[in-house]
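A protein chain is absent from this complex, but the other protein chains hold their places.
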Amino acid sequence: MLDVPPAATHHPGLDALLLHHEVDKFNAAYAAALDEQRLADWVEMFTEDAFYVVISRENADKGMPVGLIYCDSKAMIHDRAFALEKTAMFAPRYLRHIIGNLQVLGEEERGAIRARANYVVIQVLYDRPDAKLHQVGVYHDVFRRVDGVLKLAERRCIYDNLLVDNALCLPV
Amino acid sequence: MLDVPPAATHHPGLDALLLHHEVDKFNAAYAAALDEQRLADWVEMFTEDAFYVVISRENADKGMPVGLIYCDSKAMIHDRAFALEKTAMFAPRYLRHIIGNLQVLGEEERGAIRARANYVVIQVLYDRPDAKLHQVGVYHDVFRRVDGVLKLAERRCIYDNLLVDNALCLPV
Partner (left out) sequence: MLDVPPAATHHPGLDALLLHHEVDKFNAAYAAALDEQRLADWVEMFTEDAFYVVISRENADKGMPVGLIYCDSKAMIHDRAFALEKTAMFAPRYLRHIIGNLQVLGEEERGAIRARANYVVIQVLYDRPDAKLHQVGVYHDVFRRVDGVLKLAERRCIYDNLLVDNALCLPV
């Protein structure tokens, strides 16, 4: 694993801005991969040892790690995605992510970049006119560069709500 | 038509960031024009030969170009807007756009800039407390500079849903 950050500008504000933009672009690409049901691309956005969980705000506030989805490696994330591809991805629904309010909280030792962002996932059932707020919450993230490219080493998706008419645990 | 890009910084990351910001500002101004019902301003955001369509995701996925709105010139967009001004704009509803997840996909030959972004349009009927997700989808765009100012040469609005209680085909 190489850690190749982009060229520095030697202006602290600009370097912070470039990093913010890099994470912002990552999140837009992440949302597009899920919205377009390109799950193989989605899996590739995680590091080999990535931690990915989807957990309720109530449980997160209580420090209870029990979640809807729990993966502690890219292999588990991959299995999850492929299981979905055989089921949910062909179910008649569209999803659309809006990721906003990005905060890059800092670059830590060993190149880990902590960030957070709010997310809204809107679900539309085929041939139905009404869109619904499927899931609303916050991402708590740790990014790392792998060969110069940002990857998610950790994404904890903490949702305020979960629409119960969706029996499937879709990734967000 | 002059093609005057902003001053280059000679730092590839910063130049990409400036372009991203330029498109982001465009989208915020575009949303404000529609939200504030300034349709004449909205029309001016397109090139003379602009292509503007609003089409369902289902039809877009099948390669069927049949849409809710179809305009292949600024003149048609203008007619559309003025027809609306005589009808829908005085109908008792507010619209509010959220445009997010912008991706600038690249600058092509002849200065064409391809981009995409997710959008949510929220509708509120006057004196009604509940806001509704009127339309949720993705913009597939081509921008060009006219006299140094970004304009939309193409915007394909591909919606996941369309709230049927809205008989009018409002621009998004």
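Going by the order they are written in, the chains are A and B; count residues from 1 in each one.
Methods note: a contact is a pair of C-beta atoms (placed from the backbone, for glycine too) under 8 Å apart; a residue touches a chain by one contact, two chains touch by 3 or more.
These figures come from a predicted structure and were not determined experimentally.
Out of A:V53, A:V138, A:L152 or A:V172, point to the residue that touches the absent chain in the complete complex.
Checking each option in A:V53, A:V138, A:L152 or A:V172, the one touching the absent chain turns out to be A:V138.
Under the stated touch rule, tell me which residues of chain A contact the chain that is not displayed.
11-14, 17, 20, 57-58, 98, 100-103, 116, 118, 120, 132-133, 135-138, 160-165
Hey, which chain B residues sit against the chain that's not shown?
Contact residues on chain B toward the absent chain are 6-7, 9, 14, 17-18, 21, 25, 27-29, 31-32, 35, 94, 96-100, 120, 122, 124, 126, 128-133.
Just so we're on the same page, only the chains that are shown with their structure count from here on.
With chain centres taken as the means of their Cα atoms, state the distance from chain A to chain B in Å.
26
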